[in-house]
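Note that this complex is displayed minus one protein chain, with the remaining chains in position.
Going in written order, the chains are labelled A, B and C, and every chain counts its residues from 1.
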Amino acid sequence: MDFLGIEDDEFLRGKVPMTKQEIRILALAKAHISPDSTVYDIGAGTGSFSIEAARLAPRGRVFALEKNKEAVALIRANAEKFKLSNIEILLREAPEGMADLPNPDVVLIGGSGRHMEEILDLVTEKLPEGGRIVVTAITVQSLMQCISYMRVHKDIYQYDAIQVQVSRLEKVGPYDMAKALNPIFIVTCTKGVF
Amino acid sequence: MDFLGIEDDEFLRGKVPMTKQEIRILALAKAHISPDSTVYDIGAGTGSFSIEAARLAPRGRVFALEKNKEAVALIRANAEKFKLSNIEILLREAPEGMADLPNPDVVLIGGSGRHMEEILDLVTEKLPEGGRIVVTAITVQSLMQCISYMRVHKDIYQYDAIQVQVSRLEKVGPYDMAKALNPIFIVTCTKGVF
Amino acid sequence: MDFLGIEDDEFLRGKVPMTKQEIRILALAKAHISPDSTVYDIGAGTGSFSIEAARLAPRGRVFALEKNKEAVALIRANAEKFKLSNIEILLREAPEGMADLPNPDVVLIGGSGRHMEEILDLVTEKLPEGGRIVVTAITVQSLMQCISYMRVHKDIYQYDAIQVQVSRLEKVGPYDMAKALNPIFIVTCTKGVF
Partner (left out) sequence: MDFLGIEDDEFLRGKVPMTKQEIRILALAKAHISPDSTVYDIGAGTGSFSIEAARLAPRGRVFALEKNKEAVALIRANAEKFKLSNIEILLREAPEGMADLPNPDVVLIGGSGRHMEEILDLVTEKLPEGGRIVVTAITVQSLMQCISYMRVHKDIYQYDAIQVQVSRLEKVGPYDMAKALNPIFIVTCTKGVF
């Protein structure tokens, strides 16, 4: 049984920053990935989202877009480690190369470079009614780019944004000490459902 | 397709307090419920955990224990609303009545009354190797009762505790205003896996 | 002895929203108010910031600007309650009426209406080197307006932004239950100190 929420240390990571398990779980639950979904993972990093998405969509496909070569190698290694053959890895900086891909049902945006608006414009063309975009943002600027876009396109999308801050209780002798993870914004955008 | 993470307003709630969606998602992901799992939901409240657990375990069974009559009626109404027949609702204050139930694979503890230790003692007898207990606690006392138990029984369990604080960005005219939900502790305890 | 950090329930509040004690303490500590400072409190609400500022500046003056009549009455009542005569209350929506005021040493911005940029432009003219602006923002838009302004004027200001989320442990019988207050952004801007 493949559960949502792979432990962080099961991924090969190198020095590429990785979204933490709890955020992955929440973002993926809100993404509504079905067994046959087509998913884009934009700014895929280590591929942790792609791996989880590919397990949620065993009869679907995941397109992982990532501009960094080292990260692309990690995605490939993680896909192998988890024995997933439904991930297609593209060494590209989105939105480059997105036009040619099959239309997505779900788009995960973890890193937008500085192209959030162009990415969202292209996704808007390709996403069907009911399709979902889930943006995880660690910067207030990325959050605002996404929210501003959704407010401008409020006849097309409805959105829902949260901020999540997780602390892990680390065991230090007889004590449990709260260690904070960075707070993350998660914006869930649904096309044409009102 | 039944996704993990039912929206809060889809549940019938009356005046019974309900764990919020994001916490449910995280606790259930960490619970590792399989399609044929037997699950206890202790202090089931509105039944929101039971409902989600029953969808994750379509070939399994969920036993919802709840001492409050109004809450039991809500669980029943929610089970009907979501058309779930694999939830058995017991009007009891745990650990009363737990001894006779089939052994669980997963135990969710949302409310322990003041019986955390007795509940955990009984669960420890019934839970198989690899079984999981997931405690969601809003009070520091409940957290400590659980952690203290796990520290005493460290040859039986390993545990992992987090605190989660979610804020929702509410739309107020042109603004998105952060509204905090109460922080919740989630303790995940796994039996005999080291 | 007048301590920084008046308890929330000591203020008269009516139905006007009020920044909570912990946020007031942090914002005021970061504001560096001296005994003879001139302070503007923009969007003064109940006057809780004005009251604390007036106590920190017994030989200085506080100008409380507030557009809402009910709130202005509360500020007046609070100034009387705390026996402070160095608060001047102005029923105006900033930046209106700011031009004529004596130059400030410290500017507190709790509510900017939709005039953040104009307010900051006028403050920039009036604030001396080393003067401070402290913005408390509950919306991401207000935060961004402030941060964007400071980034554009990075030859004039340096800024420092935090987000603070406080939970209070409420006593419920033998339990202490964490109740979250809304997270607040605090941006501290210092003029010409590099």
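As a convention for this text, contacts are C-beta pairs under 8 Å (C-beta built on N, C-alpha and C of every residue); 3 or more make two chains touch, one makes a residue touch a chain.
Computed from a predicted model, the values in this text were never measured in an experiment.
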Sole residue of C:13, C:30 or C:55 that reaches the chain not shown, by the stated touch rule: C:30
Residue touching the undisplayed chain, where the options are A:91, A:140 or A:156: A:140
Those residues of chain C which, in the complete complex, touch the missing chain: 1, 3-5, 22, 25-26, 29-30, 32, 34-35, 147, 151, 160-169, 174, 176, 178
Touching residues on chain A - with respect to the absent chain: 114, 138-142, 165, 167, 169, 172, 174-183
Chain B, residues in touch with the chain not shown (by the definition above): 140-141, 143-144, 147, 163, 165, 183
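By definition in this document, only the chains that are shown with their structure count from here on.
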Self-contact between copies chain A and chain B, residue sets same or different by half: same
Between chain A and its twin chain C, rotation from the CA superposition, multiple of 5 degrees: 180
Core chain by centroid distance, with centroids computed from Cα atoms only: A
Greatest separation from chain C - chain, by CA centre: B
Geometric centre distance via CA averages, chain C-chain A, whole Å: 38
Distance between chain centroids, defined by C-alpha means - chain A, chain B (Å): 27
Multi-partner residues of chain B (at least 2 other chains): 165, 167, 169, 174, 176, 178
